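Note that one protein chain is taken out, while the other chains of the complex remain in position.
So, chain A:
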Amino acid sequence: MTTVGEVDEARNGFDPTKLLTDWDRGTVSQLPDGRTLRTFEITAEDKEIEIAPGIMFLAWTYNGRVPGPSLRATEGERLRIVFRNYGSHPHSMHFHGIHAARMDGVPGAGLIAPGEEFVYEFDARPFGCHLYHCHALPLKRHIHKGMYGAFVIDPDPTRHPGYEAVARSRLLGTRENAGWQEFVMVMNAFDTNFDGENEVYAVNTVAHAYAKKPIKILKDKPIRIYLVNMIEFDPINSFHLHANFFDYFNQGTTLTPTLKTVDLITQCQAERGILEFHFKEHEPGLYMFHPHQSEFTELGWVGMFDVVEAMS
């Protein structure tokens, strides 16, 4: 049925409801050639977090949270990620994107020992819904301990003639984008007893978080979800929306849907995409979403959209 009790969000230092819309946009400056330079600062830290009521997990984190900060940039920008390792093990940031081998975040290229610092630098491309994660060995352990996060590159409307309106709606900060309700969801799971199987499943870490506290949705405003699967040990994860259908943009690298009118998609580890849907013709109420692996659902990965006429 459900987990019993409440998670202490203050002690955790992050609130699952706020994680949904909490974008890290870094700091912006101008390069001599006129391009935008976007700088992110990330630290790796060991931190004990509460992943389900009463269950503590000694996580390895980016910026003290799991998933790590949701980085958001715009296509064509120069990105600089200052990475400091305050953790107890070597770590890295391996970005899914286009970059030089030197910037790949694998052993020998940006993997740093505790106390060290490394600066990753590359152009923001291609646009889409991407991710980053630690690529230190053993990989399984570094991933399931919590070292991953979303990395979204918004399309630059000027580069997509004929699709400017769509691109603008994806570009954070535009008037068109303000007409959407955007959420980031990282599907993850935790192996609390280190037997190679997950005991707790969730989106954004805390089991049943959005089932106990449904996500408020305005009926008239369309919804866009940046969905990333970072589950370890299980080969696939999925997303099923109740009583509705959505358009899906696999990896978010296109401006037209790669799947139209579906209510279920599957993702292997590191697979991700963008879901777009609305509840304009629905009556208000609670609409469930969960993976259609019943086991994951019953072990914590399930949530609700609370569709309302107006925000109270």
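As a convention for this text, a residue touches a chain if its C-beta (ideal position, glycine included) is under 8 Å from a C-beta of that chain, and two chains touch if they have at least 3 such contacts; residues count from 1.
One rule holds for everything that comes next: contacts and distances are computed from a predicted model.
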Protein name, per the UniProt record, of whichever chain is missing from view ("Transglutaminase", "P-loop NTPase", "Metal transporter" or "Cytochrome c oxidase subunit 1"): "Metal transporter"
Residue of A:Asp104, A:Glu199 or A:Glu232 touching the missing chain in the full complex: A:Glu199
Given A:Gly13, A:Gly54, A:Pro107 or A:Gly173, the one touching the chain that is not displayed: A:Gly54
Touching the absent chain when the full complex is considered, from A:Val4, A:Ala101 or A:Met311: A:Val4
Sole contact to the chain not displayed, among A:Arg38, A:His99, A:His144 or A:His208: A:His208
Positions on chain A where the hidden chain makes contact: 1-5, 52-57, 190, 192-193, 195, 199, 207-208, 295, 298-300
